[in-house]
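As structure tokens, the structure follows; a few thoughts come after it.
Just one protein chain is left out here, and the rest sit where they should.
Per-chain residue numbering starts at 1, and chain names A and B are given in the order in which the chains are listed.
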Amino acid sequence: MTYIGAEEIISPLGQNIQENFLAVCENRSGISLVPKVGFNNEDLHLAKMTSLTAEKKFEFLLVDMLENISVQIDPSVISSTKTLIILSSTKGDLDRDISNPFDPAVGALVKHFNLKNQPIIVSNACISGVLAINAANNFIKAGFYDHIIVIGCDVISDFVLYGFQSLFAVSALPCLPFDKNRSGITLGEGCSAVVVSNTKEIFKNLPLELLSGTSANDANHISGPSRTGEGLYRTIQKTIRQNNISADEIDFISAHGTATIFNDEMEATAFDRLNMANIPLNSMKGYFGHTLGAAGVMETAISMRMMRNNLLIKSLGYSEAGTSKSLNIATENRPSELNTILKTASGFGGCNASLLLRKL
Amino acid sequence: MSFITACCQISEEACAVNGNVIVRKDEQSADSWFKQLYKELALDYPKFYKMDMLAQAGFLASEFIKKAFPELVSSYADDEIALLFANSESSSDTDIRFKESFQKRKSPSPSLFVYTLPNIVLGELAIRNKFYGENMFAVFPKFAPEFFLQYGSVMLATGSKAVLAGWLNILKGKVEVSVFLIEENKADGLPFNKENIIKCVGLADQA
Partner (left out) sequence: MESLKEDLKKQIIEQLNLEDLQVSDIDDDSLLFSADGVGLDSIDALELIVLMEKFYGIQVTNPEEGKDAFLTINTMADYIEKNRN
């Protein structure tokens, strides 16, 4: 069995998982209006960490995150020869060195914590986080490592913000996932981590079970979501089949929900095709914005807290159905037995990934 | 048992399939090196011109492999060929160009921005070949044969029947491209192990 635990988050909503989960439980958003950040000097909504100003902010986030993790597990695990770190990130520390966005920060992390194995950087657009957790599970099942710490991290840069602006994909309001009035993404930044292991005893709090996950490509378009949700449909179907789980066993879906017109429509189409439209679902983008390479890890971490507390968290920003296929979107927090949950992600390059978590 | 059944390497001046040079760069040609290779393939796929160099590199190498094995794509179901790619430069070549579009030309270019992720090459290969299978793009400071061996084995053990793997570095004119095919239950080819991965990628000095 593969265990997953020690979930952690650093974001505009807090410096650790407790602060972040409390904020989410109170339906507080990390999104705020930031003056003059747009390409034309316009004010834009971002989930920005105002404390994050150091030149080495990306590196500092990674180091702080591993410090947070070290108090949640047997601390000797971090520098074990049987431990690997997988970093999930799209742009790394691009502002520091555009030709070498990952090495300096990862090198510093290796040195600081005396890591024994060269970390792997998964850079697979917005599915990076889910894909990295799946890779961790696969590596452990194959016996290559005993423990894998998956860290997802991305910071806001002019580069990425202007890029999404050039695609007319940035929302003027805080993003409204799955809502009728949604009009694009709100960018966010932060860092999140989970520990995946074959050993239950390394965790200070009881871990959950990580079931095998999969990925699938739309084979349709590099930046436009598939109209049929083909890749998302396929990865979810593969994942539930591999684990012999049926749709009615899934208590909750942590969806991707970027709040662009086409992404949310694509997801609704895929869930409808899978007969999953009635399963309670949320998007965390209304709380954290879209944190790109960190998103999949962060949303998995929040889902784990939701399971531990048997609390369904409402999808912030949603008020009126806005997809052609209806979904069961959580409109308020409510106690709910959450034993098995599905996490999905979709991204540029036509990629989609999914994973399942189950209580022990 | 799995085997490496085909490989294609492209450098700044030559393109080789299974170790045999099949095209050398014509320095006199008005066409870029990658356009020369595209013409050599005699394909009609205008999307090629829209791709960035990283995507073009993956496209060209995989097309040369397909040319050598015309039955490759049709002999597998549409989700049985996994894509496992890595490099050390991420999408830096295009990242630099996109940054110039908003810093120097004062107009962030959407058509460049969509290529500022290294996994876009996987999307292009998936679209071209109707591959709906597994995808993975990873970044390492230097060539990491163990990663290809470990994750290639993982992919073959979790449902994929073949893996199209690639090490693709494109930055400021540097061209370091190797794409190789790993297949299960094939009688011919090089056993899928670290030595043969290094041999196929041709980077023994770095590994």
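Keep in mind that, in the parts below, a residue touches a chain if its C-beta (ideal position, glycine included) is under 8 Å from a C-beta of that chain, and two chains touch if they have at least 3 such contacts.
This structure is a prediction, so every number in the text was calculated from the model and none was measured.
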item	value
Residue of A:Gly38, A:Gly107 or A:Gly224 touching the missing chain in the full complex	A:Gly224
Candidates B:Pro46, B:Pro70 or B:Gly173 - the one touching the absent chain	B:Pro46
Residue numbers in chain B that touch the chain omitted from display	31-32, 34-35, 38, 44, 46-50, 52, 97, 107, 109-112, 114
Residues from chain A at the interface with the omitted partner, ascending	166-168, 221, 223-224
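Just so it is clear, only the chains that are shown with their structure count from here on.
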item	value
In the complex, chain B residues that touch chain A	78-79, 83, 89-90, 92, 95-96, 98-99, 102, 108-110, 113-120, 122-124, 126-127, 129-141, 144, 147, 150-151, 153-154, 157-159, 171
Chain A residues touching chain B - in the complex, by the definition given at the top	39, 90-92, 94, 98-103, 106-107, 118, 120-125, 131, 135, 138-139, 142, 144, 158-159, 162-167, 212, 214-223, 230-231, 234, 238, 242, 347-351
